[in-house]
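Note that one protein chain of the assembly has been removed; the remaining protein chains are unaltered in position.
The letters A and B name the chains in turn, as written, and every chain counts its residues from 1.
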Amino acid sequence: MKPAAFAYLAPRDLDEALDQLAEHGADARVLAGGQSLVRLMNARLASPSVVVDINRVPGLDALAVTNGSGPATLRLGATVRQRTSELSADVATHAPLLAEAGAHVAHAPVRSRGTVVGSVAFADPSAELPAALLALDGRVVARSRSGERTIEADDFFTGPFRTSLDPGEMVVAVEVPAVGARTGSAFVEVARRHGDLPVCGVAATVTRADDGSVAGTRIALCGAGERPVRARAAEDALTGSDGGEGAVAEAAARAADGLSPIGDCHGSADFRRHLARVLTGRALRTAIHRAAGEATDV
Amino acid sequence: MSTVEDRPTTATTGSPREGERRWVGRSVPRKEDPKLLAGRATFVGDVTLPGMLHGAVLRSPHAHARIVSIDTSAAEAIPGVAAVLTGAQAAELVNPMPAFCAEPVPQTAVAIERVRYPGEAVAIVAATDRYIAEDACAAIRVEYEVLPAVVDPEAAMAPDATRIHETLDSNVAFHRTLDFGDVEGDLARAHTVVRTRARWHRMGAQPMETAGAVASWDPFDKSMTVYSNSNFHNFLPWAFAGMLGVSTNRLRMIPCAVGGSFGSKHFITKVLAIAGALSKATGRPVQYLEDRVDNIAANDNVGCDRIYDAELALAEDGEMLGLTLRIIDDYGAYFQFAHGQHGNAMAQPTGPYRISSLRYDVSCVLTNKVQQGFFRGAGADPGNFVLERLVDKAAEQLGIDRAEIRRRNFIRPDQFPFKTPPGNVYDSGNYAAVLDKALELAGIDDWRAEQERLRAEGRYLGIGLATCQERTGYNASEWWFLYDNPPLPATSTPESVKMDVDAMGGVRVEVGCPLWGNSPETVVSQVVAEEFGIDPADVSVTYADSTTGAMSAGPGGSRLTIMLSGATRGAARTIRDKMIRIAAHAMEMDPADVECVDGTFRAKGAPGTSMSMADIGMRAHLFFHDTPEDESSGLVAVHTYDHPYSTPPSADRKDMGAFYPMVSHACHIPIVEVDPETGVVTLRAYYAVNDCGTVMNPTLVEGQIVGGIVQGIGAALMEEYRYGEDGALDTPTFREYLVPSMHEVPEIVVEHLETPSPFTEYGVKGAGEGGRLVAPTAIASAVDDALKPLGVWVDELPMTPERVVGMVTDAREGRP
Partner (left out) sequence: MSETTSTAAPEKVRVRLTVNGTSHDLLVEPRTLLADLLRGDLGLTGTHLGCEQGVCGSCTVLVDGTATRSCLVFAAQLDGATVRTVESLGGVDGSLHPIQRAFHENHGLQCGFCTPGMLMGTCELLERTTEPDPDDVREALGGNLCRCTGYQNIVKSVCAAGRALAAERNGAQV
């Protein structure tokens, strides 16, 4: 199980990286943590002719909170390790869901090397972090030689391991708006073993209004479709409700509406739909509880 | 009640009583550790020879296909590629793989004309490194004509099913029904007959190190040297020689340190043939080491794959009368080991119970999957699962407590040696005492209280119980006695050591078995230390290659500690007796008055004059005139310990004879919590009481048991080969085929009871497979207990989240 031959490029800055990506287009793959890419290359499921190693590009390892005119934004550069994100005080404060989901990703040595952006760009439909980004209403910052654009998470994931990135384009960061007041979040999953990709996972955020009703919610599922998907029927069912057990049950029951999961040896499509319902209920209960806690704190 | 006609010869007399032993029974630190801890042990992947090439294999993506054409020209053109061989080309260099079956099911290491399972080798490559060898594989063009894949074993049995082998009339390669005792009578007089249809899916050994070989062909000598992680280099080297096309006296097989086997590396004929063929084709040494996909897809490390229709007949008071087992076993595409797994199961099908009749009906079915080999449990594992499920069900139906129904039916201590319906003999045991100790160890009442408390919260805690046999120390008859006319009715399973005491008194032992992850060096050193009264740290142990004449069936069937104890003690006694004679001669005493204590030889009861090991060693090696007249120089002994107690099967096969008579026993009590909504089963605690006779080394035995239990957790909850409808293997890597990690393992508490075997040296029995032989059914029992309020009955493993949710749903909707 050894990779096919490739040319190795280690750009010293972002412009050089973008030049190389532009030159080699679809033949090139960006190497950051490599915890998925090298695995695929070893199995020869990926055989890029050029590998662009961005680990020596300065500035990409920044994890920062920016406070512009609007609400604060958490920004994670392309080489920020998952372990760094998971342990970051800024992430814990502004996007605890990202840390909670991140703790489920594989095992510590993999997270020490693997990057948050890499997981997002890899777009495994079962992976935790893409779902978390979706639930957090995050954005992907993509750069190419022709410039930078921001892609909403809702528009980024297009299929299994497919994204709306163009050839020659790379993700330089992901951005997540800081969670506001009276917002709670939760990530729950069922994995065959601790550290495995989930059979199904649910990332949820719930914001409660002053009167305690649900002002808004985003529910994102992994392992339940061809890409990380929003459970929009469940979101609709919960939004505007009192957030009580009845409403949660109603939302959970609708969590699998319209889903077409990919069945495999870890769970059939039907079982994944079942888990989507069960886990959505659980995630929402916790998120609502946390939102209430937030509310009482405020 | 039947009796044992042929009592075995008793073990060596004069053994010190338990309390007098100094080294047998102690947790002597493992001698094998330091080199392994330092990363300095030589595994087969660490072997490098000058000019060595690396092999790789192109494998079939199809379960069943005709090979229309193979174009290797592009592969051959890649710089660094030394040879590319198709099946037909390989067949000119090496012979088909040896097989134990009587049926005409030929198998070559590289397929010719037709592939019969996904991952079967189609072409092989040798190149200067593995990367280039894989480049070459990728450049080979194969045209296939895909044939219908036979995946479901029951469908495979239909007369019109696609035939896996044209040489057979049917995909049912073997079928036999055997009745032992009055089966019909027991069914007729039963008050209750409990039935189950149970499913045990195929799992595999999955050692962390894959199988591999380095073969080096010498075209001038016509000789071959092979490094490998096989076990049978000192048992069946002639079979390997035949396959490799080398005369038996020109094949040298050198054992390497082995990174786990669990039964999967006995024979490894595929890797040996592949490395051998490539070495012959290139005239250079070739290393072929499976990668993980090679190993999962094509190593013969797959265990049983059975469908059971089983019945247990009981009297009203719960007395077990008879057992019937109708088994369909999916053997995959080839039949190399024949039905050995059923011979094995025949050692203990009626478990620890006084069941007087047995019907065993087995169909061995061929399908388009990799063939079965051996994996820890070796055929007895599903038998334990089904029997204990039936016993739990009987307890439920008759309203008898689970422990009580077992207690009522256990073979009693005064009934040993006990002859089972199929003929195998159990040596000794005290099953009720093991059960009582386990119930106490688990603190069963506290767990019942906890179960009540959690049920009130809507949580599902379950307490499992299983009481099972572990047959240990096999005799070769199990391979063939299901045949009336076996092709090779062998009856030997020897184990030998060569021991010498040098002129300075140093003790060296060469063992015939390899280092397979167990502890032969430690066990041998303990026995030597026991017999001479020296420190085990001072004993040197090395491993014999196949040219020394050592005979060794090696580790397998939980036999090694039994057999090595016997071989080592035998050799030690021979040398010690000679040393006593030499010492007596020197001290002008009668040998009968000399004893060996603490490594010195002295007058019995009068420890004045004495001679050291070195004194006698020097005398034996250099002072021929100072030794007794009829003694030759030197202190060397080869001792071959044969199976301590085996009898042949009867011609009519109404009695299979004693073939696996050292029988350990265990009671396991796992505690689980089940989430019926997600199907997730979590182990909370695990208790095991084990009786494997005299415990040679408590720390090492506990290590075997805990390791086996964790493999059993895998069997219960996650391990499974899965195939798609088209026959594709859906679990080709460790991302799909799941083995337990640290996170799935609770605290495991192990205690022992010691009922010595009357058949073996020191009374030891085996302990290598017990954990895995008991844990799966014990955990099934625990899940049942947890979900009893929902009416769930577990009859299929592994209990994946999806299966558990399915069982809960079926129970809720009243489906069987």
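Following the convention adopted for this analysis, a residue touches a chain if its C-beta (ideal position, glycine included) is under 8 Å from a C-beta of that chain, and two chains touch if they have at least 3 such contacts.
The shown structure was predicted, so the numbers you read here are calculated from the model rather than taken from an experiment.
K.L.:
Quick one: which of B:Trp23, B:Phe262 or B:Trp447 touches the chain that's been left out?
P.N.:
Residue touching the chain left out of view: B:Phe262.
K.L.:
For the chain left off this view, which of B:Glu120, B:Asp186, B:Glu209 or B:Glu720 is in contact with it?
P.N.:
If we include the chain that is not displayed, B:Glu209 is the one touching it.
K.L.:
Looking beyond the chains shown, say which of B:Asn299, B:Gln348, B:Asn518 or B:Thr568 touches the absent one.
P.N.:
B:Asn518
K.L.:
Hey, which chain A residues sit against the chain that's not shown?
P.N.:
1-8, 10, 26-27, 31, 34-35, 38-39, 41-43, 45-49, 51, 53, 55, 106-110, 112-113, 194-195
K.L.:
Considering the entire assembly, which residues of chain B contact the chain that has been omitted?
P.N.:
Where chain B meets the chain not shown: residues 29-30, 32-34, 36-43, 45-46, 74, 129-131, 139, 205-209, 257-260, 262, 291-292, 516-518, 699-700, 702-703, 706-711, 733-735, 739-743, 745, 747-748, 771.
To be clear about the criterion, only the chains that are shown with their structure count from here on.
K.L.:
Measure off the straight-line distance from the CA centroid of chain A to the CA centroid of chain B, and report it in whole Å.
P.N.:
The answer is 45 Å.
K.L.:
What part of chain B is in contact with chain A in the complex they form?
P.N.:
130-131, 134-135, 138, 291-293, 677-680, 718, 720, 722, 730-731, 733, 735-736, 738, 740-741, 743-744, 800-802, 805
K.L.:
For the complex, which residues does chain A have touching chain B?
P.N.:
1-5, 43-44, 190, 192-197, 199, 264-268, 271, 274-275, 278-279
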